[in-house]
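Selected chains only, in their assembly positions.
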Amino acid sequence: MMRSKVLCLVPRATGVCRHMSTATKLTTVAVDDKTGIATLTMNRPPVNGLNLDLLRDLHQSIEEVEGNKSRGLILTSSNPTIFSAGLDILEMYKPDKERIRAFWTALQDVWLALYGSSVPTAAAINGHSPAGGCLLATSCEYRVMLPKFTIGLNETKLGIVAPKWFMSSFLSVLPRREAERALNQGRMFTTEEALKIGLIDEVAISKDQALDKCAQFIGTFAKVNPLARSLTKQQLRAVELQQLENERAQDLERFLFFVNQPAVQKGLGIYLESLKKKAKN
Amino acid sequence: MMRSKVLCLVPRATGVCRHMSTATKLTTVAVDDKTGIATLTMNRPPVNGLNLDLLRDLHQSIEEVEGNKSRGLILTSSNPTIFSAGLDILEMYKPDKERIRAFWTALQDVWLALYGSSVPTAAAINGHSPAGGCLLATSCEYRVMLPKFTIGLNETKLGIVAPKWFMSSFLSVLPRREAERALNQGRMFTTEEALKIGLIDEVAISKDQALDKCAQFIGTFAKVNPLARSLTKQQLRAVELQQLENERAQDLERFLFFVNQPAVQKGLGIYLESLKKKAKN
């Protein structure tokens, strides 16, 4: 990925922006000179819907941070009210046969790269974070969220089943009983509820404060040996990562089989119609 | 199972009883016309001891609810002070060779059907709930309990080892540390203790209120796609369910070997004697 020193999209009072990738337009990576922390910003208007392009850019950006010796990765959004609205329904509704395969494969890539990242990861959740948005957030090691937003894996409300590895991230954060109930209910948690149950770690009153708190979390690793840390994290997450690695092909086929069910397609169609109406009002 | 429209055994202020199975006498199933929720009542005096007959009726009733498109299943007891006293010791003391096999197999059937049920499940625990009673309660997704009763897996106090799948239900509800300690101690929790540790979800002051709270929990799934919900729940519980499915025969042999140990038989005999004395006083 090419890099150029340009204006920092996410200027911060406490640091100076060193460099930023501009090879893609849907994500940006800005590394803070002072802290060495990379901020990865999703920037696909209007709602950071995870389509094939955004997923590929996300994957590339995570790999870039992995390779550029950053001290840590903060994931956030350029949108003031949406972290990410989750998977782009348009990729799943009446899908192109080749493209939907690439789409799901890219989603697998993103999760494997983010959940398995060797650098410390934190999410500055500066907006609503349903479904795939919650997946990204719970794949990080720390979560700071702004008030009055919602977060959760609400797949069952959309007539979809979250795959096992979506659940892995969720179950690594919440107690089993709470996780199972929320998954079955497709429950969205308010910021306050999410804090109480442990789905997020802190609340911040602004995006800047959220980024600061994430940086503080990453700062707790300052005196930790990076190699030992990385091997420790990967050992802890090995079971879930290995499971998807071993089942990538079957997982893809399972998804394709499910999404192509007439009932699921019908449900997605109704949901898209409701979104269009909402947009008009 | 035959069905007839008869008087509802469990009349409720908020609904009208639609139908009720009468094919068996040890359990009844009443489906509320308004809510579509089935209430499964155990009715084997004096203590809902889980013998072969009650287990078979329970299995049949759970399957019936599974098949009749109910919105959910509430498990409760017709006894005002006992939810279920657990496995009937008489089935295990000086057992008949064939009958004890059928007994354990029926217990496996009940757990597989209840823990793996596709409909939302809740237990209205209107009395004491030791051992097998606690297994039934923790195999549901939600638990509401009346005050001044006790619940727990107290097998070690009876000189018995709870099989792995008893522990599965328990471990899916409690944190590992608490679950392990309670299992080792054979600890019975009071209603208040159970609420504090998370073994139950709510306390109700009457059976009617407990049934209402269970119905409210089931109501949280009103806007959830039933198929997506069912697949989600089964995916979450697949590991434990599959484990018993794969080991049913070995699990049976393990139980038979254990229960036939002279020390275990002696312990059961002493326990039965103490129960008889208690009954006289």
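Each chain gets a letter, A and B, in the order it is written, and its residues are counted from 1.
Note that in this section a contact is a pair of C-beta atoms (placed from the backbone, for glycine too) under 8 Å apart; a residue touches a chain by one contact, two chains touch by 3 or more.
No experiment lies behind these values; they were computed from the predicted model shown.
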Homomeric assembly size (copies in this file), of which only 2 appear in place: 3
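Just so we're on the same page, only the chains that are shown with their structure count from here on.
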Fitting subunit A to subunit B on CA atoms, where both chains share a sequence, rotation angle to nearest 5 degrees: 120
Residues of subunit A touching subunit B in the complex: 155-162, 164, 167, 175-177, 180-181, 183-187, 263, 267
Residue ranges of subunit B touching subunit A (in the complex, touch as defined): 120, 141-142, 171-175, 198, 220-221, 223-225, 227-229, 231-233, 235-236
